[in-house]
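The complex appears here minus one protein chain, its other protein chains still in place.
As written, the chain order gives the labels A, B and C, with residue 1 at the start of each chain.
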Amino acid sequence: MSQNTKNNTASSIITAMFRKQIFIPLAALLILALFNFIMDPSFFKITLGHNSNGDPLLSGNIISIIDYGSELAILAVGMTLVTAASRGQDISVGAAIAISGSVVLRVLCGTNSRPDELQAPIIVAFIISCFVAMACGAFNGVLVSVFKIQPMVATLILFTAGRSIAAWINNNELPVVTDSTFSVFGGYIPGIPIPTPFFIALACFVVIFLVLKFTTLGLYVQSVGINEETSRLNGLNPALIKFITYVILGLCVAVAGLIKVSRISSINYSVVAKDIEMDAILAVALGGNALGGGKFNISASILGAYVIQFLTTTLYKFQVQSDALPAYKAVVVILLVVLSAPIVREKIAALFRKLRPARAEQNG
Amino acid sequence: GTEGGSSSNSGKKSGDKLISVGIINNDPNESGYRTANVNDLKATFTKENGYDAQFAYSLKNEEQINYAQKYIQDEVDYLLLSAADTAGWDSVLKDAKDAGVKVILFDRTIDADESLYEASIVSDMNKEGETAVEWLKNQNLTSYDIIHLQGVMGSAAQKGRSGALTDTASKLNWNIVVEQTAEWNAEKAQQIVQSAIDSNQKFNVIYAENDDMAKGAVAALDRANISHGVGKDVIVMGFDCNKWALQELKAGNWNYDGQCNPFQSSYIVDIIKKLENGETLPQKTIIMDEKGFDASTITDADVEQYGI
Amino acid sequence: MQEKSLLEMRGIYKSFPGVKALRNVDFTLREGEIHALMGENGAGKSTLIKVLTGVHVKDGGDIFIKGHGGAVQIRSPQEAQNLGISTVYQEISLCPNLSVAENIFIGRGKGPAVNWREMNKKAGELLDSLGIAVKPNQQLASCSIAVQQMVAIARAVDMECSVLILDEPTSSLDESEVEKLFGLMRDLKKRGVGIIFVTHFLDQVYEVCDRITVLRDGQLVGEYEIEKLPRVQLVSKMLGKELDDMADIKNDIPQYDEARNKIVYEAENLCSSEGIKPFNFRIRKGEVNGFTGLLGSGRSECVRAIFGADKVTSGKVWVDGKQVKINKPIDAMKHGIAYLAEDRKRDGIVGDLSVRDNIILALQVKKGFFRPFSKAQATKFADEYIKLLDIKTASVNTPIKSLSGGNQQKVILGRWLLTHPNYLILDEPTRGIDVGTKVDIQKLVLKLASEGMSITFISSETDEMLRTCSRLLVMRDRKLVGELKGDQLTQNTIMNTIAGGEQK
Partner (left out) sequence: MSQKFLTAGKSRRGLIGSLSDTNLLMSITIIVFIAMYLFAIFGLGSGFQKAQTFFNILNANAALIILACGMTLVMITGGIDISVGGMAALVSMSSAVYLDMHSGSVWGAMLISLGIGLAFGLVQGYLIAYLDIQPFIVTLAGMFFARGMTTIVNTNPFNVQNEAFVKLKETRIIIPGMGSYNKRGDYIDAYIEIGVIVALIVVAALFVFLKWTKTGRNFYAVGGNKQSALMLGINVKRTTFLAYLMCGILGGIGGFVYFMHVGSGSATHAAGAEMNAIASSIIGGTMLTGGVGNIIGTLFGVLSLALIQNIVSSIGLDQAWWTGITNASMLCIFLVVQSVIIARRKKANLSSSRPAEAKGAK
């Protein structure tokens, strides 16, 4: 009898777990980890080494994942908010990263594209790029909230123009920063063995969680995304809230842009952050958030972003034939979402429920 | 014989009439190489030099074809073309021929009948690859464990530069540790090399098909404290001869950089002059002189002269 | 299956996460009868209907339909349609982007092609015969709710069906339209169609129904012949307790002192972009007044203008004697005004959000962006109002869209009460609310008024207004045409004034 109730609670916990939104990316992450563990446990090995300046640093696939996944995770945060509030996605983030990265380099390098020393403090460059990226976000935000253009087309404008604007900012030159302090943001802080992008991402997460905790942003965004008219009648300004989410995404873009250009201390306008918008949207969706707006879960999106990076790293690690890589990625993504689709999950949960009593009978 | 017709362009030779050219190129953002190439063309085809030039840029073949059709309808005298893709051009070129527009290819060859264009001024990508691989062979390493970073698959540069390496590697039993496309992208290259390091692959050569990717690869090496350059653990090879790349070479951080000459405009002008004078061209395909630079022999003068 | 019964449901079970919506419910529908399905909000009426029509999958039980030996499996509304069941659901479920005619004909009929001319013609005839004044080719979204409701009914009755289900069809109809509907129902009854009719209006039940099935808390209370179940008993069966007599309420109206109580809100020449004529309005502390008029006469527009819900184009406004500007809802809220909108689905609920978030929403917005309630605090508020208004919900975390219609309405009422307004505007607050709760709400209104809150109450039921309001403003053609108070507050005078009697 007690066995039975125990089984019941166990299965109800499992059922409850299956229903949780965060289950989707979590399960995806676990499946990928399990796969790697079975194929080659050394995937998880982390070694402590030293870089050419003698500073300690950790290396290993897991470190690479939290390192290279950072920009995506940061973008996923903003993209989640935009999706929730405006019921659509911003496809211009890649282009906006090109712009903000270009601005950073422009400020750092001045008119000379290869200066021997920085022409401005990095923080100044970053702040200016923040303003520019937020302006990009604001531009999208105005189109979406004031002119009521559908997000995907509204942002298509900046998507088309962005990389050209980025080139224009630097007069089509390719500036290179030689100063080593700049590479800290995409590399390591001397003495700390964990890559800086991870800390930056972490800082972003903390900030956004604090914002969500100490302001009503979350409630407002969801409310506007679910029912604009009701929100208005409850004293909200839906246009303003949508606008704000785009500006926040702009800020995320600036941070991601800084990391991107810092990684190689240079920029290539046409390939930097290429197709990152698709991955960012995918991260939001893998996190189980509805792309039609409304309720959201930021942690799930962040996990979703790391799932994508995990997958990329895994595919690199197994040296999948390079040009066919997207095909493998597609297959894995589909497997992951099918396994975590609510309908399939319900079926699996039902299967569990059936299995449990059967086993209980056998035991009893 | 350019008499009659709806829009008469005869009498250009007198110098008061501008020669109209439509120039279709790849996006200058693509790389340092392309920027140099575009700037070179823009500096040459100016009003002062007697040209009425229109420029169109795209990385997409179908957009380029579109632009070409447009210029043909505008009846430019010359259509200068650096195609994004080698295939898919023959019917446009036939239209050009029908309309009396002369086509000159630059920088990139296309897969079309020779009769459809007047001339083609290109880099020999195969030769670039062969020069580089030859250089690598001459390093006489005890073992060759190579990370091969490819450009966008299917582009002429990728095909030429990959082909040489793949051939020689299979002939001489070189070990290709990793072969993946980073799509000319520094950051992707960094990730690929990082992944190789993370999974403890042994390698002593990085063969990157352009400078950007070499730069990305070096960033990953620096992180993992793997020495690279002249007399160090890993040999770094790149292409394009960006100025900053040559400076790296000069500093001994890289070992080899293959040239890819972006300055075709003087050749093109030459050809146009000849055609305007009614001369025939000695050969259709003109292959530009290109060389490779070794870190141990490069000079400051080289950096200045060949850096783009 | 019994003789003459069209439809039988036996031992139906259905539960949702946290709610057992139906437990062992039996239901029988006979040929040519109108069968009322009664129960409180959340009793499970709509759920029973949705199980029957294949919207929800039942957890247990059998459904039998005449002419289909054995239990039938109904997995989708389409299958239900094919079995001759046609349904008007509680929340209007039509496609707003399609035309009226399409909404009537989509999803039915044979052949692959659409003949627009034919369809519009047929729809036109149907609408005419039912006296619904819309053009068949008009887009549904541009029609009022009442028209949409009539269109849904038109669709249902036009289908060749043996069972017609009407889930609270009358909640947004005016009297003449209700009469039309009843005429229709009687016609169909004569033809042997069985009709399931859900409503919270007892008068209507006794006017048209033959038999009543009562549900309470998802369980069957019983099935009764209408003659054998007097009104009082019906109510007590529904509530599970006796209801205080409603007639008494009026006597409790707190008589505020016209001269002494200060004016809380006053408007002069107020006008909004929605096409009402400028009007003057004032309300005193502790007063309950109401707008009355026909459907579409502009009652809602008036109060929306007061709240700043529509764009205010002109007029002066005083709150507590101070002249203020109210252009947006938030301005009104800041001045202690609250507004319960009439269209619950569009203007009231935030469907995917939890009951808790829905309750605190307005207060939270009022409090400000940087001062969020803690979860504990919010839950406390929510629990308070769930208790006060007797809201049936599995938990505070349940998304509001999975509550029954009436309970959703209570949540929203709770939301506005939580802001502790000085002046509360209620536009059709009792729409879709069961008798018991209706009385509760009326009492609540009077109680709040006696505590000093000013309330504007709009309802399509005149008796309800008479019971609560001490002053009525009469609207006609989007214009304020009269004011009734004291002895004038009788059914007759109101009707006359509405219809254009010479009251000025």
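Assume a residue touches a chain if its C-beta (ideal position, glycine included) is under 8 Å from a C-beta of that chain, and two chains touch if they have at least 3 such contacts.
The model shown is predicted, which means the values in this text are computed figures rather than measured ones.
Every shown chain that the unseen chain touches in the whole complex is listed here: A, B, C. Listed residues A:Ala120, A:Ala239 or A:Leu325: the one in touch with the omitted chain is A:Leu325.
Touch with the chain omitted from the figure is made, among A:Trp168, A:Phe198 or A:Phe352, by A:Trp168. Listed by residue number, the positions of chain B touching the unshown chain are 1-9, 25, 27-29, 38, 42, 54-58, 60-63, 65-67, 69-71, 73-75, 84-88, 90-91, 98-100, 111-112, 152-154, 159. Residues touching the missing chain, restricted to chain C, are 53, 55, 76-78, 80-81, 87, 89, 93-98, 102-103, 106-109, 111-116, 131-135, 138-139, 143-144, 147, 155, 174, 176, 273-275, 294-297, 477-478, 499 (touch as defined at the top). With the whole complex as reference, residues 87-88, 91, 143, 147-150, 152-154, 156-165, 167-168, 172, 278, 281-282, 285-286, 290-291, 321, 323-331, 333-334, 337-338, 341-344 of chain A touch the missing chain.
Criterion: only the chains that are shown with their structure count from here on.
Once CA atoms are averaged chain by chain and compared with the all-protein CA average, the nearest chain turns out to be A.
Each chain gets one centre point, the mean of its Cα atoms, and the points for chain B and chain C are 72 Å apart. Averaging C-alpha coordinates per chain places the centre of chain A 35 Å away from that of chain B. With touch defined as above, chain C holds no residue shared between interfaces to two or more other chains. Shared interface positions of chain B, defined as residues touching 2 or more other chains, are absent.
Taken together, the chain A residues at the contact with chain C in this complex read 213-217, 219-220, 222-223, 226-227, 229-237, 294-295. Residues of chain A that touch chain B in their complex: 42-43, 49-52, 57, 59-61, 63-64, 68, 114, 163-164, 166-167, 172-174, 176, 183, 187-188, 260, 263-264, 266, 268-272, 274, 312-313, 316-317, 319, 322-323, 325. Touching chain A in their complex are the following residues of chain C: 307, 309, 328-330, 333, 339, 341, 346-353, 357, 361-362, 364-366, 368-372, 415.
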